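Left out: one protein chain. Kept in place: all the others.
Up next, subunit A:
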Amino acid sequence: MALVTATRRLVHVTLRESSRRAAVISAASLPTQSRATCLQRGFTTSTQPLRSDNKVTVHFINRDGEKITVKGSPGDSLLDVVIDQDLDFDGFGACEGTLACSTCHLIFEEEVYKQLGPVTDEEMDMLDLAYGLTDTSRLGCQICLTKSLEGMVARVPESVSDIRQSGDGSS
């Protein structure tokens, strides 16, 4: 009897593990480089007291228009949050936060956008290649969470198969 229970538990555990891995396949596998960006900019958690309410709520609107609410820590980038929370956005964060792609493109409301801090030339250069670029677009791997961004909304824009449709050829 015990053996059957143990076996059932083993099956359950391995199935859960495999479905988690399947979800991770759609996001980048190593969040460390994106977290490094925020640490470099001085967004650290080391001076924060260890309280359970030291989290920032972020709402993502996915490509189907659904709202997904998650929590991240100050100092996490939005790419880190997507990965840590296993959010299933197709192809998000392909270069793992190293400013070598534009797949973590997110769109913000005007008010939130203004609070997000300066955009470096490096980020702008890659953002310029994103489909559906707007005046309130940013790359998620460069946005670092702070308490003041509590409740922010980030929309995942549509992607398209040929970037040349937006008028910018690249090869």
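Here is the rule we go by: a contact is a pair of C-beta atoms (placed from the backbone, for glycine too) under 8 Å apart; a residue touches a chain by one contact, two chains touch by 3 or more; residues count from 1.
Following the convention adopted for this analysis, contacts and distances are computed from a predicted model.
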{"item": "Protein name (UniProt record) of the chain left out of view, among \"Calcium and integrin-binding family member 2\", \"Serine/threonine-protein phosphatase 2A 55 kDa regulatory subunit B\", \"NADPH:adrenodoxin oxidoreductase, mitochondrial\" or \"Elongator complex protein 6\"", "value": "\"NADPH:adrenodoxin oxidoreductase, mitochondrial\""}
{"item": "Contact partner of the left-out chain, one of A:82, A:126 or A:154", "value": "A:126"}
{"item": "Given A:101, A:116 or A:156, the one touching the chain that is not displayed", "value": "A:101"}
{"item": "Touch residues of subunit A, complete complex, unshown partner", "value": "10-11, 14-15, 17-18, 21-26, 28-30, 33, 90-91, 94-96, 98-103, 121-122, 124-126, 128-129, 133, 159-164, 167-171"}
